[in-house]
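Handing you a structure now.
A single protein chain has been omitted; all remaining protein chains appear in their positions.
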Amino acid sequence: MKDIQSLEDTRRIDIRKVGVKNISYPVTVLDKSRKTQETVAIVNMYVNLPHQFKGTHMSRFVEILNRFHGRFNLETLHLILQEMKTRLQAEASHIEIAFPYFFTSANLHTLFRSQRYDCRMIGSLEEELDLVVEVEVPVPLLNGKETNTGEGDGGTGFWGTVIVSVRLSHFLWLEDLIELIENSAAQPAGIGSSAETICRRLGSALVGHSAFSWYKVVVENVSSGYTTSASVEGPMATSPDFS
Amino acid sequence: MKDIQSLEDTRRIDIRKVGVKNISYPVTVLDKSRKTQETVAIVNMYVNLPHQFKGTHMSRFVEILNRFHGRFNLETLHLILQEMKTRLQAEASHIEIAFPYFFTSANLHTLFRSQRYDCRMIGSLEEELDLVVEVEVPVPLLNGKETNTGEGDGGTGFWGTVIVSVRLSHFLWLEDLIELIENSAAQPAGIGSSAETICRRLGSALVGHSAFSWYKVVVENVSSGYTTSASVEGPMATSPDFS
Amino acid sequence: MKDIQSLEDTRRIDIRKVGVKNISYPVTVLDKSRKTQETVAIVNMYVNLPHQFKGTHMSRFVEILNRFHGRFNLETLHLILQEMKTRLQAEASHIEIAFPYFFTSANLHTLFRSQRYDCRMIGSLEEELDLVVEVEVPVPLLNGKETNTGEGDGGTGFWGTVIVSVRLSHFLWLEDLIELIENSAAQPAGIGSSAETICRRLGSALVGHSAFSWYKVVVENVSSGYTTSASVEGPMATSPDFS
Partner (left out) sequence: MKDIQSLEDTRRIDIRKVGVKNISYPVTVLDKSRKTQETVAIVNMYVNLPHQFKGTHMSRFVEILNRFHGRFNLETLHLILQEMKTRLQAEASHIEIAFPYFFTSANLHTLFRSQRYDCRMIGSLEEELDLVVEVEVPVPLLNGKETNTGEGDGGTGFWGTVIVSVRLSHFLWLEDLIELIENSAAQPAGIGSSAETICRRLGSALVGHSAFSWYKVVVENVSSGYTTSASVEGPMATSPDFS
């Protein structure tokens, strides 16, 4: 009696989202000066299922990934999402590809021949493609004495991290996005600033730029014991949902 | 000339969210059998600022935390959020407290006198308090041969993780929430099941329960090389936003 | 034929070391001002087996841990190691207990009511007990302009980490060890220094101190992109082996 009831209840509960995550996978990404760069990505893939859908072949996610082996870029991302939707009979498909990108910027860190920047491409396909590019850039932070914002934490860190997310209006090299961030963060004196000041500078550089239809900036300052952060976002209020 | 332009642009960019995160902090939480349990939390605190707000005293976050030292529970969480809103002149305040909770369940792991469960309390205050309690519970998974869902990944793992998030209608002990999850996950034969089956069982147990006004279940199966996951949520479509 | 050969080979291979690690466990440690402090430890336990020993009851490690629940200190550590040796019929036993310790030092970080220090107790018992206490202390680092050591990396970090390991000649409070480290690192001007300078200062403070029969100091400077480190050790050349 109990078991029958339980079965009936269970039937009414619809799984809406299934996927695979933390797949370590070699990828080839576009490189401005060397054409392509081979690196190692962590890939997450999800689909939203229609109500009453019965079961999913998890192995299909990896089969799709394998079909695009060695061909990951902004164009194939659309095709991967399309194939996920079709083969898994899904209402929507999502993919997230996080990878270190190595590049010697003209700006700051000339010591390393190859400087690491952590990047992410986050794509979703329901009716239309939605694509967000994210890059993490180390920036110099100072003790805030140049500003009057009253931050009590200003003196506790020397290097901070800027995480910039953008939706692109047209193609932009990762290299150009990184140098735009480094140049904006370093103005005007090239000696860095507080997290809030850098947030405003980057917002100012991104909000009017023709390459971006949306942006978000988070500046984090890892100091002894905790991390302070400030963020700004625009022009729309919504950030990409990939939770 | 350039600098003046830059300053004008910068003034129009409003920081909307500031905070501190990854604060390691000792907390005392309520314990059903021992009254209280001392453990170590990771705390994140954020506020949303009104437009045009100039500067934030980051140190105030930690001062507020210190004022409630040794008194963290579901009741004081409301007071902390209130004080964050007031002292930082914010439109909304957010806090997230993640901690291991030790408790010997009547169900599964009798080997350990103290079994670890990772818990989180996530609170937000704008006009009203919004509070989500989250707990991570290890569950036995089998190779899916008992189901006909066609999962290709079913055989690759033995233990999975269930992450249950709930909004509470009334007080519930963490211990009772954990045992509810373990009992539901283990039905009917006590030998575990595939991720999708466990998802449905837990959804079935939580959706009609008077203690919860909202729930979300994610079942993850860490196998060799990648993690598969399935999730279900209800009755509302919105999950708490603490990104 | 092949299988028989294989079996014979296998019999000649003796497992010499077995254990359990990454056990998350609540522990009560001695606190100078509050008598005891409850915190959460990660525990590793190993034994060395005699040749030809057949099989080990892994569950016995956890049973021993449970017998000492709530009573972890420098004295019981000896008893735990003794019981491991006896119950597992081992030639030698090893235990490592890593935990965050919270304490408001008189020195540096007065913002936090409770400041986190990561500590470890590393014990081994063969014929005699060998016990090492280790503590990680954040220290201010400067850009090295005060020294003429020619370090090219001096300017890239602001806070560093000192990891001090000692063998004790007599009992010493963790609080006293931490303040000794903070005072030594901060001399003479209280404004910090390069990793190498701090290494020398700490070596100088520890080498002649009656509480220590052995010490090791590692100073690490996490900067943008990589970590620099310098270490010093004495009077003996051997560090504790718990790999």
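When the chains are written out, they are named A, B and C in that same order, and each has its own residue count from 1.
Definition applied: a contact is a pair of C-beta atoms (placed from the backbone, for glycine too) under 8 Å apart; a residue touches a chain by one contact, two chains touch by 3 or more.
These figures come from a predicted structure and were not determined experimentally.
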Check each of A:P26, A:P50 or A:G208 against the chain that is not shown and name the one that touches it.
A:P26
Chain C residues that touch the omitted chain in the full complex:
3, 6, 9-24, 46, 54-60, 62, 147-153, 187-188, 196-197, 199-201, 203-204, 207-208, 225-233, 239, 243
Going by the touch rule given at the top, which residues of chain A touch the chain that is not shown?
24-26, 37-40, 59, 62, 66, 69, 100, 102, 111-114, 116
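Following the convention adopted for this analysis, only the chains that are shown with their structure count from here on.
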If you average all the Cα positions, which chain's own average lands nearest?
B
Distance between the CA centroids of chain B and chain C (whole Å) is 32
List the centre-to-centre spacing of chain A and chain C in whole Å, with centres computed as mean CA coordinates.
37
Rounded Å distance, chain A centre to chain B centre (Cα mean)
22
For chain B, which residues are shared contacts with two or more other chains?
24, 59, 62
